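This is the structure I have questions about; it appears just below.
One protein chain omitted, others in place.
== subunit A ==
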């Protein structure tokens, strides 16, 4: 790779979503979405229920696939690739609802996270996840379905980390969790980003925390991006405060 090329690559966003439209049958869920996530950034996407946030997360992973527009990851057009190929390019998602395998142990869930990764990293990666979430280590033999909500969320994030992602997609990691656990999970995200340069694209209902954590944010309304800016800018905007932060700022 020439120096010019690598400079070009570095200045290019890690993930570029351009004019993406996604449909469920005849219902349009995304209407020309443009989002960029650069290397080393934490970017958050906020929006009301049903805005299309999870749809965007899943469209990035190719299920459902975008009907129009383009998704470029690390310089490659991934718009029409099958999910398992996209995920093998160092993207990992902790999806909405956590989706822990209920009849597998914590350990087996983590092993599932590592199937794309070389076996020789396994012990190291496991140690890392157990350091981030000591709770999982205690529960290693317990079935996923019997974990508490917070533990399941830790497992879902831990499982995503087991594939050594460059880009981590997190869909509402704070949903239904006690404030203390939310704080802990956000702290882990911040650490991973600061210490390892992990790029994070985060969907959140908890807009206040998300915007404080993120470098930049987007607001989605009805399947379209209506606002973008740094976390601080968005936090300061009246429209954002009234729509997403009422009573949420504590």
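Throughout what follows, contacts are C-beta pairs under 8 Å (C-beta built on N, C-alpha and C of every residue); 3 or more make two chains touch, one makes a residue touch a chain; residues count from 1.
In the analysis below, contacts and distances are computed from a predicted model.
Considering only the chain that is not displayed, what protein name does its UniProt record carry among "Secreted protein", "Branched-chain amino acid ABC transporter permease LivH", "Electron transfer flavoprotein small subunit" or "Peptide/nickel transport system ATP-binding protein"?
"Branched-chain amino acid ABC transporter permease LivH"
Return the single residue from A:83, A:205 or A:226 that touches the missing chain.
A:83
For a quick check of understanding: of A:13, A:113, A:173 or A:217, which residue touches the chain that isn't displayed?
From the options A:13, A:113, A:173 or A:217, the contact with the absent chain belongs to A:113.
Considering the complete complex, identify which of A:50, A:75 or A:102 is in touch with the unshown chain.
The missing chain is touched by A:102.
Just name the one of A:22, A:55 or A:93 that touches the chain not displayed here.
A:93
Identify the residue among A:53, A:139 or A:159 that touches the chain left out of the display.
A:159
Considering the whole complex rather than only what is displayed, give the residues of subunit A touching the chain that is not shown.
Subunit A touches the chain not shown through residues 61, 63, 82-84, 87-88, 92-93, 95, 99, 101-104, 108, 111-113, 115-116, 145-146, 159, 163.
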